[in-house]
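Note that one protein chain is taken out, while the other chains of the complex remain in position.
Labels run A, B and C following the written order; every chain starts at residue 1.
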Amino acid sequence: MSVTVLYFASLRDAAGCDRESLPLPASIQVLYAELSARHGFVLPAAKLRVAVDGAFVPWDSPVNDGSEIAFIPPVSGG
Amino acid sequence: MSVTVLYFASLRDAAGCDRESLPLPASIQVLYAELSARHGFVLPAAKLRVAVDGAFVPWDSPVNDGSEIAFIPPVSGG
Amino acid sequence: MNRFAISEVVFEIAPLREQLLGHQAGAYASFEGWVRDHNEGRAVQGLFYESYRALADTEGQAIINQALQRFAITGAACVHRTGELALGDLAVWVGVSAGHRGPAFDACRWIIDEVKTRVPLWKRERYAQGPATWLHPDPEP
Partner (left out) sequence: MNRFAISEVVFEIAPLREQLLGHQAGAYASFEGWVRDHNEGRAVQGLFYESYRALADTEGQAIINQALQRFAITGAACVHRTGELALGDLAVWVGVSAGHRGPAFDACRWIIDEVKTRVPLWKRERYAQGPATWLHPDPEP
């Protein structure tokens, strides 16, 4: 039972990789808290959006085995 | 003592020419009233602007010998 | 450089746009007006634009100069066609460069609005049915 987490921009730099496979977490919030502690993410969850399997979802959405979870830092296109 | 009058768009069609030389008029208003009667201009003076020697001027501006007077119907560029 | 021009022939946008772009300009907004196949419910077959050339040049240049004063922009230009235009022909182009997109959009729109209001240009439309007509619209309220 695992998920894939995708990192972009400053989160990728901080994590040192663009993705990792991790055990299925209790929730997306718990996952981000653990990752923040481990990788030293400075962006608080309140500033991020989250996407599961390529679509934006609320932070309190369930996660399933095999899901691809992306934490979306504030965007700066244009 | 004469002036040149320039006609554009529907005024030119009504006048049947794009310019004519006329005796120096008492005023621009008087000139337009005379021309309206003679050429059957349907646009009232209130809808027109007037230019003398290539610059917009008020309707009560003086006219001088040799001036080029253009009656500017409502524009429709763009 | 004249930043406003009347063109009696088809003109290319690319070189006009090139002149506006520079390393300081992060934003470029443009507007193009094309000959439509209809206007106010009538089928249009073509247009003729006439200008009072000397005054149109002066008034158009004044609009560009005023835009450069009123808005935080780095460049602006406008070209308007005259003569016979067919469906799909380019009638007018406006381009504005700026550091940021807000002023670029605002100035571009202001320029085309002013050109339509102030520059001595007149459009005669040819219709599928009925005689060609000069358009002398009342000023917008």
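Everything below uses one rule, namely that a contact is a pair of C-beta atoms (placed from the backbone, for glycine too) under 8 Å apart; a residue touches a chain by one contact, two chains touch by 3 or more.
Being a predicted model, the structure only gives us computed values, none of them experimental.
Peer 1: Report, in label order, the displayed chains that the undisplayed chain touches.
Peer 2: Output: missing chain touches A, C.
Peer 1: Given the full complex, what residues of chain C touch the hidden partner chain?
Peer 2: 14, 21-38, 87-88, 99, 101, 104-105, 108-109, 112
Peer 1: What does the interface between chain A and the hidden chain look like in terms of residue numbers?
Peer 2: Where chain A meets the chain not shown: residues 6, 8-10, 12-13, 43, 47, 51, 54-56, 70, 72-78.
Just so it is clear, only the chains that are shown with their structure count from here on.
Peer 1: Once every inter-chain C-beta contact is counted, which two chains account for the most?
Peer 2: B-C
Peer 1: In whole angstrom, what separates the CA-based centres of chain B and chain C?
Peer 2: Distance between chain centres, rounded to whole Å: 25 Å.
Peer 1: If you average the CA atoms of chain A and of chain C, how far apart do the two points sit, in angstrom?
Peer 2: 49
Peer 1: How many angstrom lie between the centres of chain A and chain B, each centre taken as the mean Cα position?
Peer 2: Centre-to-centre distance between chain A and chain B: 73 Å.
Peer 1: If a residue has to touch 2 or more other chains to count, which residues of chain B qualify?
Peer 2: none
Peer 1: Multi-chain contacts in chain C: which residues touch at least two other chains?
Peer 2: Residues of chain C touching two or more partner chains: there are none.
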